[in-house]
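First the structure, which I've put down as structure tokens, then a few questions once you've had a look.
Every protein chain except one is present and positioned as in the full complex.
The block that comes next holds subunit A.
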Amino acid sequence: MGLQTKIALFPPRRLNCPLRCRCVSQISTHGNTMKDTDIKRLLYTHLLCIFSIILSVFIPSFFLENFSILETHLTWLCICSAFVTAVNLLLYLVVKPTASSKKSSLSHKITRFLKCCIYFLMSCFSFHIIFVLYGAPLIELVLETFLFAVILSTFTTVPCLCLLGPNLKAWLRVFSRNGVTSIWENSLQITTISSFVGTWLGALPIPLDWERPWQVWPISCTLGATFGYVAGLVISPLWIYWNRKQLTYKNN
């Protein structure tokens, strides 16, 4: 927990720019510049997320002995998940990409938060079930499989919860053709899909007889998910920037 607070204290300095940009974008009425500044903010937030993952690899070795990603994989999974969640929450609180419509009461906030927690847990369990259906062992390595589900949820469900809230319909809308309504949703779509694809690709080398330590279930999959997530984080601002002329969002 101490680690998390440490990290949580860390980022605001870097967030200066996005905040400023946001102010600018509110002032500016020109669509194009707004898009550009939005993309810039997106890029910075994504860089922050990547940074948090990198930190989760290096920071724990200062505090824990014998820490390495492969050997103490489960610890790393927990730490990485915590880091990414913390950064996502922080970004959500600071950047607020979705203009929260009306000020809401504390009880509403709490129910919303609890709902989010329940959604997160549900997604963890459903991922776990899907992994088992895909061929993961049913009884052995339950903890490993579940932590894998947790980290995949962290990469996919947590950003969804932050951006869209516990609103299943909005989720379904975002993940269908022509369903995105903003740059943020677009990047969410890309990162989520690339996380899934990375996980899927991570499962492929398991049967090979190279006998490497990372071929053990579920290490290759978690690494694949992480790489996929990072790749999505990198790709999505670039892709959006590249296609900024073609992208038009209906409701925005």
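The rule we apply is simple: a contact is a pair of C-beta atoms (placed from the backbone, for glycine too) under 8 Å apart; a residue touches a chain by one contact, two chains touch by 3 or more; residues count from 1.
Keep in mind that, in the parts below, contacts and distances are computed from a predicted model.
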Name under which UniProt lists the unshown chain, selected from "Transmembrane and coiled-coil domain-containing protein 6 isoform X2", "Aspartate aminotransferase", "GPI ethanolamine phosphate transferase 3, catalytic subunit" or "DNA replication complex GINS protein PSF3": "GPI ethanolamine phosphate transferase 3, catalytic subunit"
Residue touching the undisplayed chain, where the options are A:64, A:142, A:172 or A:238: A:172
Given A:89, A:203 or A:223, the one touching the chain that is not displayed: A:203
Residues belonging to subunit A that touch the chain removed from view: 130, 132-135, 169, 172-173, 175-179, 200, 203-204, 207-209
